[in-house]
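For reference, the structure discussed in these notes is given below.
Every protein chain except one is present and positioned as in the full complex.
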Amino acid sequence: MKKTTITLLAALSLSSTASFAEYPSKDLQGVIMWGAGGSTDTVMRSIAPHVEDALGQDIILTNKSGGVGAISMKYVNKKKADGYTLLMGAENPQMHKVLGLSNLDYSDMIPISILARGTPMIMARNDAPYDTMQEFIDYTKANPGKVKIGSTGKGGLTSIVLAMLESQVKLDYISIPYKGDGPALTALQGGAIDVMPAVLGAAIEQIKAGRMKAISTVDVERNELLPDVAPITDTLPEMKSYLPWGPFFGVFVKKGTPDEAVQKLSAAFKEAPFKPDFVDLMEKRGFTIMNYTGEEARYFLDAYRSTSSWLVYNAGFSKFSPEKFGIKKPE
Amino acid sequence: MSSQFSAQKTRKPGERLFCFLLVLGSVYIFWQAYNISGFSELSSPGAFPLAASAVMILASCITFLNTLKSPAVEGMRFKDHCLPPIVAIVMTLILVYSVILESLGFILSSFAFLFVTIQFLYRRSILYTLSISLLALIVVYIIFRLVFQVVLPEGIVPEREILSSIKSLWR
């Protein structure tokens, strides 16, 4: 009797370890934080086939947009922590706590991979009477309340770049919000707005075609794709403390996911960004491939959260103080 | 134009109450719209909802006042002509279906819903109903789950395991 119990137990434990060793034994679900056709969607759909090859299972991709990313966060965290549901997201949830949008951010999940980072730029309408950051600042100061700057709502890239700018120099301008950088950049070409801070990838083709001009790179150095555009630190050296900073794309799983699954996923995602077509895509869209996993990814996420949260807090449009969530001040 | 406002000549049972509820609802919505940003700026997030709900109050009041004037339809009863038992029962069935959909899973709950509803409305042999429900379910499952990869609620059926074991047979 005792013997059979032991063999049964052994068999049970064997089968349970076996089921982990076999991970993944079924299709995975990849939940994309933004809608079809957006840059998060494009990046995730182009990396997924490579990861599928590495894992030997399909990843069913579903777009679950809404609530600036909070809905997909909540959805994935409601699922089982078995490594079969992946959150494929962008930077937005890192701001949710201070903006009072949600009580979840990426520190409540396990990062599998931080794939890439974008570089913010400041774009201007083609016939605007300024070509550089300094000229823009001088013009805006000389014409208070005349320059129309597009934005994408509180906590978006634009608002943070403008918060950085305002911590350095006081400007009087009109802010006109758009649903996303796509519609805003269209409005820039149509002359409805004069200036728009946006990620390089969204505007690179338009800049190359001469339909709008880049007046500054929000980074510490020049970007390879636009070597003629000076970094913002040339005009405002104090900005160095925030930079480099930029939106990112990452893949996450729920906390409590078994280590085997996390490791297998990380390994699969570590390989994929080296595929030539992915590298090509990222280069063309002006994204810097990061390919961070584990501790490196955590460190990056924390740094992003601390810079952005404090900026937003100091600019006065956060709902809560970052201190409330134990977010450290950036050094 | 003024004639259009009172074109509804007669009034069905329950119509007056419905229109009254709409007036109440509109006032509540107006209050909610006011709470968004008050009467601040024309460009505030609450401006458009305030305007729309004000129009709703106005329109629902006109409609309600009209129902006060118009005579009731002869021989029409709410129970028979407005919400007959069959409609109420089907509404309940759909409600139950939506409630159990997530916990029981798409396959089981949809099958139960189809079977019960078709049996209730069509009253043929059980075998006939069974086969129609099954057929419809299979078609819907193939289109939505397999072709368009809509991950339907799985509930208590381990669908993905079953699918991947079927797939491994193919390999």
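A and B are the chain letters, set down in written order, and residue numbers restart from 1 in every chain.
One rule holds in what follows: a contact is a pair of C-beta atoms (placed from the backbone, for glycine too) under 8 Å apart; a residue touches a chain by one contact, two chains touch by 3 or more.
We take it that contacts and distances are computed from a predicted model.
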{"item": "Missing subunit (named according to UniProt) among the choices \"Putative tricarboxylic transport membrane protein\", \"Nitrite/sulfite reductase\", \"NADH-quinone oxidoreductase subunit K\" or \"Nitrile hydratase subunit alpha\"", "value": "\"Putative tricarboxylic transport membrane protein\""}
{"item": "Touch with the omitted chain, as defined above, among B:V55, B:L68, B:L134 or B:I162", "value": "B:V55"}
{"item": "Residue, one of B:V27, B:A47, B:L108 or B:L130, that touches the chain absent here", "value": "B:A47"}
{"item": "Residue ranges of chain B at the interface with the undisplayed chain", "value": "1-2, 4-5, 7-8, 12, 14-15, 18-19, 22, 26, 29, 32-33, 36-37, 41-49, 52-53, 55-56, 59-60, 62-63, 66, 82, 84, 86-87, 90-91, 94-95, 97-98, 101-102, 106, 110, 113-114, 117-118, 121-123, 132, 136, 140, 143-144, 148-153"}
{"item": "Footprint left on chain A by the chain that the document does not show", "value": "35-38, 41-42, 45-46, 48-49, 61-68, 70-71, 74, 99, 101-102, 145, 148, 153-155, 174-179, 182-183, 186-187, 189-192, 204-206, 208-209, 211, 277, 280-281, 284-285"}
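In this text, only the chains that are shown with their structure count from here on.
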{"item": "Cα-centroid distance, chain A relative to chain B, in whole angstrom", "value": "38"}
{"item": "Chain A residues touching chain B - in the complex, by the definition given at the top", "value": "25-27, 29, 57, 60-62, 84"}
{"item": "Of all residues in chain B, those that touch chain A in their complex", "value": "149-151, 160-161, 163-164"}
